[in-house]
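As you look at this complex, bear in mind that one protein chain is not there, while each of the others sits in place.
Take a look at subunit A:
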Amino acid sequence: MTADSDLLIIGGGQAAGELAAALRSRDWGGSIAIVGEEDHVPYTRPPLSKAYLRGEVEAADLYLRRPDFYDRHGIAVSAGVAVADVDLEAQTVTLDDGRVRTWRKLVFATGGRPRRLPDSILRSAPNVHYIRTLADVDRLKAVRTDGASFVVVGGGYVGLEIASVLRSLDAQVTLVEAADRLLGRVTSPVVSEFFRRLHRDRGVDVRVGTAVVEYQYSDAGNVIGAVLSDGSRIAVDQLLVGIGIVPNDELAARAGIDVDGGILVDRFCRTSANDVFAVGDVAKVTDLDGEPPRRLESMPNAVSHARVLADYLSGVEQPAVDPPWFWSDQYDIKLQSAGLVVPDDELVIRGNPDERRFSVLYLCDGVVTAVDAIGSPADYAAARKLIAQRVPVDAGIAADPGRRLLEAALASAGTTD
């Protein structure tokens, strides 16, 4: 029997699109099919909470590649249809419209969905927004912003980026974060504090260490008020929830593939089942040298998985080597980060947060393991090199903003010889 496709990709997001293109750029000769439940060819999400929400780019600009790219390169994209079931033994998937497709190799690129607030009424309230897809943001864009009161629940990147756009559209914004600082899971207190002040200075009412304890509803079922743990009550025109994502790993689990807060894969994106792979936000890599398994939610991670798997399927075993990296745009400030911040890292601060131009280096045993650079692309660029090459640096020398970071690192290497 010939399979409908040699490779079938479940999910039509960034990881799926990049994988298909990467295979074609490696002259992979098999047939490729993408099945994605959204009504679009693969597109990139980062601009959703930035330029797209600001109205500066159109949906078509978000497409990774134009729709005709897929036809030209023999990639069959089915948009607007979900995979409902996977049968590993029969090597089939069943779509939610009942059709059955056969495959030889299968890739889960199913990403994640927004974590929901526990309150069941909030699910159906028309003025509650979760931000993951173009459709979500189109719905938000249709809402009047000037002077309206927006409450953003969650002080992670997506919530902060959206707060910054809403402020520039003249909305009143209150941002509520239950933890005692913004971005608490991903960065150090200095950077958290920088962003708290930035948002406060731009007129966002930032409440950290505060949770919503009660939502109030209108007769029509809209949320009209939020009561906070400090006892205050805020009027709500629109409620935005950005409290993280849940990996879409249930389909894989039902098929008998190992999952644990994500689909478990090795460094070549192989799952516990033969000829079945997982890439992007849904994939949790287990065989990292000495490090605990981890699932990353970032576009570079999705692209990197796509590349590693395309290499592997083309017969080249080339695991990812770059440190993970990420960026965020808020107002006119660009944050660029690389590496992973660990709580007991030593911190080296270069430059001055008050000038909105500084960087934080994270050192472990004298070696740079991560960087957060604000308005400092040169430091970001240099630190990426240092992280990859595990160069030991002298904290005192590296802290001198008068020296270029790479020179400072070389000088420290000289002193330790």
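Just so it is clear, a contact is a pair of C-beta atoms (placed from the backbone, for glycine too) under 8 Å apart; a residue touches a chain by one contact, two chains touch by 3 or more; residues count from 1.
By definition in this document, contacts and distances are computed from a predicted model.
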Omitted chain, identified by the protein name its UniProt record gives, among "Protein pafC", "FeS assembly SUF system protein", "YeeE/YedE family protein" or "Ferredoxin": "Ferredoxin"
Residue among A:54, A:197, A:385 or A:403 touching the omitted chain: A:385
Hidden-chain contact residue, picked from the options A:7, A:21, A:109 or A:165: A:21
Touching residues on subunit A - with respect to the absent chain: 21, 24-25, 44, 46, 64-66, 69, 73, 299-300, 303-304, 321-322, 325, 327, 336, 377-378, 380-382, 384-385, 406
